[in-house]
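All protein chains but one are shown in place.
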Amino acid sequence: MIPLKINKNATQINAEVISNKKVGPYHHMVFAVADMAAHSRPGNFVAISVGGSQSALILRRAFAIYRAIDKGPMGGSIELVVAPHGEGSKWLCARNIGEFVDLIGPLGTAFGIPTTNANTMLIGGGYGSAPLFALAELLKNRGCRVDMVLGASTANKIYAPLEGKRSVSSLTLTTDDGTAGIHGQISEAIPRLIREFGTEVIYSCGPMGMLSAIAKIADEFDLAHQCAVEEAMACGIGVCMTCVVPIKHEDGIKMVRTCIDGPVMDGSEIIWDRKTVLDAL
Amino acid sequence: MIPLKINKNATQINAEVISNKKVGPYHHMVFAVADMAAHSRPGNFVAISVGGSQSALILRRAFAIYRAIDKGPMGGSIELVVAPHGEGSKWLCARNIGEFVDLIGPLGTAFGIPTTNANTMLIGGGYGSAPLFALAELLKNRGCRVDMVLGASTANKIYAPLEGKRSVSSLTLTTDDGTAGIHGQISEAIPRLIREFGTEVIYSCGPMGMLSAIAKIADEFDLAHQCAVEEAMACGIGVCMTCVVPIKHEDGIKMVRTCIDGPVMDGSEIIWDRKTVLDAL
Amino acid sequence: MSALDFSTKIGSKRFSNPIFTASGCASSGQELSQFFPLSSLGAVVTKSIMTKPRTGRATPRMAETPSGMLNSIGLQGPGIDTFLEKDIPWLIEQQAKIIISIAGETVDEYGVLARRLRALSGISAVEVNISCPNVENRGQVFACHPDTAVAVIESVRRNIGGELPIIAKLSPDVTDIVEIAGAVINAGVDGLALINTLLGMVIDTNSMRPKLAGKTGGLSGPAIRPVAVRAIYQVHQAFPNTPIVGMGGVASGQDAFELILAGASAVSVGTATFGNPNAAMQIKEELSQLLTKNGLNDFRDAIGFAHRGI
Partner (left out) sequence: MSALDFSTKIGSKRFSNPIFTASGCASSGQELSQFFPLSSLGAVVTKSIMTKPRTGRATPRMAETPSGMLNSIGLQGPGIDTFLEKDIPWLIEQQAKIIISIAGETVDEYGVLARRLRALSGISAVEVNISCPNVENRGQVFACHPDTAVAVIESVRRNIGGELPIIAKLSPDVTDIVEIAGAVINAGVDGLALINTLLGMVIDTNSMRPKLAGKTGGLSGPAIRPVAVRAIYQVHQAFPNTPIVGMGGVASGQDAFELILAGASAVSVGTATFGNPNAAMQIKEELSQLLTKNGLNDFRDAIGFAHRGI
C-alpha cells in the first residue's frame, strides 16, 4: 500500500505582499504566490513565518485562504483576512507592499462539495468567514443554494466584503451585542434558519465554541456538517502532533492532526465535549 | 562620602531616525534626541535596543557618538557611524527615516582635554574614527595641534568625511592592503609620525589589538594616551560587570567597567597582555 | 580545495552526512518527503514508539515561548506493530537511513521493543528514549538516575542482540549528566543522544492556569541551545570516544557546527523543522560550507575541535 502523499502540492516560497488594506478590525492582504494559487481549494490554509530573521517567535502562523486567484495581473495570488491579535499577526499586518514573507501552502484539507445540488448553509464566526466566500462561489457554480450566516461579538468584527456576497442566496448577520443583524450568539439563530431554508449541508468556520454548538444542531437535524477547526499549530505540516482534535474511534478516542486531516473535518466525528476526552485519556 | 552619581545625565528616550545614509561600508545615521545632545561629550556613547519588540536579541548595542548637535533644525541630534556587522547592527542600519529606536545616552567617560596647548595625535581604526572628529574640533578650538591618523584593512573602510577633516592639521591614512595611504598596519606608521609632529598626547579608538599596539608605543615615547576601548557590553550602564578591562592595581589586577569608567581610559593603566591577566587570576 | 568527506559513524554504522531529524519532530517521515528526499538526510530518527498504540495527551499540547516552545504530546503513536508494518517499509522504500527511537513505561517494555527490532533489516541504529516516566517508580524519569537508566539499557542490550548500535538519549534535567552518561556507557551503549527537552511550564495569564493540558511540557528550540552545547561539551570531555548525536535548538549550519565543535558526531534537527520544513537541508548545506571554509575537509576533524588547543 503506497499512502497518498501528505502535503501534496505544498511548497515553501518567498511571497511578495502586493496589497494590505485595513477592513474594519482586520487586514485584507494579498500575496503573489505564482503556481500555489492554482492548487489552492477553499478550506486550505497557508503557514507564514513571522517576526523576521532575529525573531523570538519561532513558529509559523496559520491563515485560512480567503481567495486564490490563479492568473491575475501579478500571476497567481492568495488573499488572507488577518486579525491583528498577538505579536505574530500584528507583525504580519504591519508588512508593507513590496516586502516578502516566507509562506508555505496550500496546506490541509478542503471543503467537500456535494455531488448533487443541495441547500447549503455556510456559517462563519469573526474572521472565520474568510474561507467561506470562495466556497460559496464554488457551491453556487455547482448549482447549490447557498445561505450564509455570519456572526461576531460586534458589528465591525463581521467580515463580509461586497464582492464576497455575490454568490449567496441569502445573508444573515448576528452579533452578540446586537449592533448588527440578529441580537445573540450565532448558534441561537441557526435552528430557525435551517428550517426556513431547508438546509441539507452545513459548512462552518470560526471559534471552537461556535463549531461545537453547530455540531450539536447539525446532529439534532441530522445534517452533514463540515467544519474548519482552529487548533494551535506548531508546524502546520503534520510533523509535530500538537494540533490534534479527538475523534470517535472504535477503541475510544483517536487524536487526529488538524493540519493534515483538517482543518476541514466532519463535525459529527469530532468529540466536542472536553470532559469526555479527559475521562477517556 | 557621597559618590558622584553614575550615569549622570543619561536618559532613555524614543529617538526618531532623521537621516540614514550609506557611506562606504558604513551607515551614517542621525537621531533626534532633544536635550541629550547638549550633554554629550566626545568619547561618550549611546546604547540602542535592536530587533524590535519580538526580537530574540535582548541586549542593547553600544555606538560611539560621532557628533552631537545641540540646537539643529530638529532640536538636539546625535549622529552615529554604524558598521552593518551582525544581526543587531544590520537591523539598525535598516531603519528608515521616521522610525523610532529606544536609545539611552549619553553614557560612559569622555576624552579628557589638555589644560594647555599640546600637540595631539588622534588615531582611529575603522569606524573607530567616529568619535575623533568631534574631539578634533574641541581640541582645535582649545588651540591644540591635531594630527589625525586613520587606518583600516582597506581603503573604503576608512571613515573620514570631508566636514570632519576641517579641524585637523594633518591627516594620514594607512591601509593593511595598501589601497590608500601608507601600506601596513596603523601602528607601524605611528612612531615616525610622533617624531615628525612632536606629538605630546595620543587619543585612540579602534579594535583592541590596535589600541594595545599604540599603548606600547605611547609607553616607549612616554606620552599620555587616552584610548576608547570596545569590550562586549551587556547593559552599558554599569550593572552587569561583563564589560571589564584589567587595570594595574596595588594588589595586582582590578577589573573596571568600560561602560562607566570607560570607554575612554588611560592607556597606560590597562593591562594589555592577556597572559599576564590569566596568570594573575 | 579538496572534496569534503561528510560521512560520520556511530558504532559500526556509517552515515553519509551528520544531519539527522530529531525524534518526534519528523513524525514518520512522509510529511517531510514533499519538501526533500529523505535519503538526503544522514538519518531519519523516528518518533519514539511504544509497544501499544497511544492516544497521547489532551490539547493544548504546545505553547510558544521566547525562542522556544513547550510540547506535551504524551508519546502519541500507533504502537510497534503498525509502525513496523507500515512506516518502516515505507522509509526503506525511500532509501532513508533509519534510526528507530523506542520508549517504554517499564524496563520490560523497552526489552519487548528491543526484541521486536532484533534482526530487523534496513535499520541503522536504535535510539533509546529514556526520558520517560517510569510507572513502576512514582513516575520518575528513567534518565534521571544512573540505576534506572542502566536497567533500561541492559534490558535493550540483552534483547536486541546483534550489531545494531544502541544510542541512549539523555535528559538535561539532572544534577550531573556526565555521571548518567558514564553509567550507560558502562552498560554498553554505542552512542549518546544529547539533549532531550528541558522540563518547563507556561501559565496562561488570561485563564490563570497552566497553558498545557499536561501542565508541564518539554522545552525545545534555540532557547535551550547553550544548555545542549554545555552538555555535549562536558560529556565529550569525559568520554571522547563515545559518539554523540547532538540536538537542541539547532536552526542553522552555524548552530550545528557549534554542537559539533563541542563534541557531536551528528546533529539532529528538531523544532527548527516546525518553523521551516526545509531546515535540515539548509543546515546540511550551510554546515558543509562552514567546514570547507574552515579547511575541515574531513568532517571527523571537526568533532570536538573546541576541546583541542589552537
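Chains here go by letter, A, B and C, matching the order in which they are written, and residues are numbered from 1 within each.
Here is the rule we go by: a residue touches a chain if its C-beta (ideal position, glycine included) is under 8 Å from a C-beta of that chain, and two chains touch if they have at least 3 such contacts.
Everything numeric in this text was worked out from a predicted model, so none of it was measured.
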item: Option from C:87, C:127 or C:258 whose C-beta touches the chain left out; value: C:258
item: Full-complex contact with the absent chain, from C:200, C:243 or C:270; value: C:200
item: Residue, one of C:223, C:244 or C:266, that touches the chain absent here; value: C:223
item: Residue touching the undisplayed chain, where the options are B:17, B:171 or B:277; value: B:277
item: Where the unshown chain meets subunit C, residue by residue; value: 63, 65-68, 70, 144-145, 173-176, 198-203, 205, 207-210, 215-217, 219, 221-227, 229-230, 233, 249, 254, 257-258, 261-262, 290, 294, 305-306, 310
item: Contact set of subunit A toward the excluded chain (per top definition); value: 56
item: Subunit B residues touching the omitted chain (full complex); value: 1-3, 5-8, 10, 12, 49, 56-60, 102, 104, 231-232, 234-246, 251-255, 260, 274, 277-278, 280-281
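Here, only the chains that are shown with their structure count from here on.
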item: Identity of the most central chain, Cα criterion; value: C
item: CA centroid of subunit A to CA centroid of subunit C, Å; value: 35
item: Centre-of-Cα separation between subunit B and subunit A, whole angstrom; value: 55
item: Subunit C, residues touching no fewer than two other chains; value: 66-67, 222
item: Multi-chain contact sites of subunit A, meaning residues that touch two or more partners; value: 56-57
